[in-house]
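Removed from the display is one protein chain of the complex; every other protein chain stays in position.
Chain IDs A and B follow the sequence of writing; residue 1 opens each chain.
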Amino acid sequence: MPVIWMLAIIAILAGAGIVLGRKKALASAGGDSRLLHSLPGYYGANVALFVAAPALLVLAAWMVLQPILIESRVAATVPEDAYETQGDLSLILADVRRVARGLDLAVEQGTITAERAGDMRSEFTDVRQRLAEVGVAVGTEVDRTTLTAAQRYRVLEGRADLAMNVVVLLLAIGGFGLMYAKTDKDFRARNSVEAAIMVILIGASTIAILTTLGIVLSMLFETMNFFRQYPALEFFFSTTWDPSFSGRGGSSELGILPLLWGTLYISLIALLVAVPIGLFSAIYLSEYAGKKFRGFAKPLLEVLAGIPTIVYGLFALITVGPLLRDAIASPLGLGTSASSVMTAGLVMGIMLIPFVSSLSDDIINAVPQAMRDGSYGLGATQSETIRQVIIPAALPGIVGAILLAASRAIGETMIVVLGAGAAARIDANPFEAMTTVTVKIVSQLTGDTDFSSPETLVAFALGLTLFVITLGLNVLALYIVRKYREQYE
Amino acid sequence: MTDATAETPRRGSGMGSLMASDDHTAKRNAREKRFRMYGLVAVCTGILMLVLLLTSILTAGLSAFRQTTIEISVTLDADRLDPEGNRDPADMGKVTTFGYAPLLRDGLIGTIEGAGIETDLGARDVADLISDESVAQLRSFVLANPDVVGQTIPVEVLASGRIDGFFKGRVTYETAELDKNISPAQLRLAEDLKAADLLRTGFNWRFITAPDASTTRPEAAGLGVAILGSLYMMLVVLCLALPIGVAASIYLEEFAPQNRITDLIEVNISNLAAVPSIVFGILGLAIFINFAGLPQSAPIVGGLVLTLMTLPTIIIATRASLKSVPPSIRDAALGIGASKMQSVFHHVLPLAMPGILTGTIIGLAQALGETAPLLLIGMVAFVREYPEAPWDGGLFDPATALPVQVYNFTQRSDPAFVERASGAIIVLLVFLLIMNLTAIFLRRRFERRW
């Protein structure tokens, strides 16, 4: 039974719950809703909630877990001599799924009977041909191992589907029965509904934690896989990045240092651009600018923050890169590449201007007016007040803002993908193309990926490194900013 | 109490007349002026960069919305297109585009002769004036209207990318000398066709509606699938992030006890908001695709990843909005015997709704422009088929997204794709502009001051 039908049944039961729960409650009070503990609507909602919530939750969990469990059991049936590495096994399993899907389709379309699909033998039937007839293309001939596994897959899946339907339906009906039986004029339906809603609210707020957990776990496992195949010391301390896809490991050199160098170099240039411009803009807008100018310039600067990074990437690729190359790098003999550390750094700097300026603006505005008055009262000019009183007072906050901007710069992807180049090298010349951690994550995880080779898995180690660095910066920055704000509250 | 009553040694500034400015003060005032100017220069630099960015994109991309086409009379030879003679599209479908190409070529040559234009180019070179895509266009037109077979009909076909570029100033006689794909003679012919009003440039609807095209046919590439894919993902984000975000905010703002777990969740959310977007891509790849087995390139996966990414934004905006509802409203509801839950859902939430919607739109705009995580979950794939409607499982069909399509275009060597990429960005920016204007409108319209 397709899932859509299950959903429909649950919906119908819930709908019935709304109507019947309300009706029964009213009937128990002799039609006088004033005698009820809660408003009549709550009785209906209560029944509906207990029909839908547990059933849907179990349905969702089941659908996520079922393929994983089935796959591991099917994988266990594949004889060990049929594959050499984990990668081969995952290829076999992909074929198994495909064949199983094809058999499903064939049965559905009536080209073979259900029994035939179950006891078909690869020695006697051209399974590939049969599957092609129903529109499922299988790359190679289907051998015995695959076919047997696929048949087992179908059997397990059939059983699991049946079990799921039974369990979910029982839950829905059970919920209905239980709450319908409880419905009575003295039953505290509102409290029951509110408790259920509270559970949903709490569930929603834990998603943030689950997300973080998911990020950490997903990267941690694959990173450990990676370090099993590639020495961690070399990853962290080698100065060569040279993955080779032909050699299947061994010949690849996957040192993170050149990538980190490119990342930090570009981020440094970006900050050198963004911090002075952003800070001075914030100072001008909050201390000097008239209301009109501020009302016009501040939103314009903030538009820069709303522009997607791919736009900046294209700007780097088609405008800034060629301009820098033709105007500076080529004439000075510094390089002939349009993508360079300078290109990416400059454009990223532009992207970060509003980030620095609006954070600094908030922070400067948090410095109490009394501080300014004190300085003006002594005869300080505005700039002296800003430089010698306001900035020192706001310094922790500004440092926090710069750290946040740095974390942004380090994690930025599209600008460096389009503007920095792909060559991993450690070089001081900013007009050379270099590459970053994020660029390599993209290049190792797009296109042909093989989740058993170190060349693919290294992306997870890179991702984890990136996550740890940016998380550290963020935690530090948020802590500093928080402390700063408390000081003036 | 004090013995230091002697005057401090002092410079002339205070003692003299206030009217006369001394050197030191003049220097300080000059410094003040300079400092002020630095600030103004900084602000102007920022704005200048914005202007530069937008002009650069607009000048490169606006031409993508215009497209050169050529009108040709084609004789649809029945013997070639319908060998069975039954006008049945199923049988006619066996004739591939190779069967149509000569017809189109002959049609073009005939049209040129008919207009009295002389050219010494060979048939092949003449045929290069029109896009390879136009053959496929003609074929699908004929298959959709089998009755036209045997007739001579005028068709409007795409000019090739180089010809299109010639009329947009990208290709000139000089560059054509060096280009093996086009010759100056072909450009002259194109000019003659334009003079005869057979070659025209008009608004390029195909750019917005058509699917992507192969790397050799920039003139045919469109954004249809990408726009649809982005739309689907926004649908998923809206359906998931809004209710989850609002539920989480209500709990944290109204019900959560002050304890360590609440603290943990709060720190978590503010940190998640600053996690690089590409990390969410890795999460999506590992959890949704490798672990849960969802298909690659599917809007549902993109939507889920973007949901997790925008949740912190929505939660932060929603909490600020809930916080701005004065406690007196809650007290009033509680005071007449409403439960805490009733006071929140009946009074606080409706009052906070404009703020929540504004925050959600801004979160959606952020999600719409996001590229990096989508690259990792296979949205870079070349997709020509439109996904099905969402209720027909379209969320699981392969699709691309607008920003990813921009990235795709930039990875192709033909310079005509720079125009397409910039054009796609203009479309993207228009969508973002509309969303942000809606947010501003909502804020203005429903803003309350307590």
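Throughout what follows, contacts are C-beta pairs under 8 Å (C-beta built on N, C-alpha and C of every residue); 3 or more make two chains touch, one makes a residue touch a chain.
The working rule: contacts and distances are computed from a predicted model.
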item: Chain excluded from display, named as in UniProt, from "Phosphate import ATP-binding protein PstB", "Glutamyl-tRNA(Gln) amidotransferase subunit A", "Cell division protein FtsX" or "Acetyl-CoA carboxylase biotin carboxyl carrier protein subunit"; value: "Phosphate import ATP-binding protein PstB"
item: Sole residue of A:Val389, A:Leu462 or A:Val481 that reaches the chain not shown, by the stated touch rule; value: A:Val389
item: In subunit B, positions touching the absent partner; value: 1-11, 13-14, 17-19, 21-22, 24-25, 28-29
item: Sites on subunit A contacted by the missing partner chain, in the whole complex; value: 290-291, 368, 370-381, 384, 388-389, 392-393
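We take it that only the chains that are shown with their structure count from here on.
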item: Length of the line joining the C-alpha centres of subunit A and subunit B, rounded to whole Å; value: 20
item: Subunit B residues within the subunit A interface of the complex; value: 28-29, 31-32, 35-36, 38-43, 45-47, 49-50, 52-53, 56-57, 60, 243-245, 247-248, 250-252, 255-256, 264-265, 267-272, 274-283, 285-287, 290-293, 308, 311-312, 315, 339, 341, 365, 368-372, 375-376, 378, 380, 403, 406-407, 410, 418, 421-422, 425, 428-429, 432, 436
item: Interface residues, subunit A side, partner subunit B - complex; value: 64, 67-68, 190, 194, 197-198, 200-209, 211-212, 214-215, 218-219, 221-222, 276-281, 283-285, 287-289, 297, 300-301, 303-304, 306-315, 317-319, 350, 353-354, 357, 381-384, 386-387, 404, 407-408, 410-414, 417-418, 438, 441-442, 445-446, 451, 459-460, 463, 466-467, 470-471, 474-475, 478
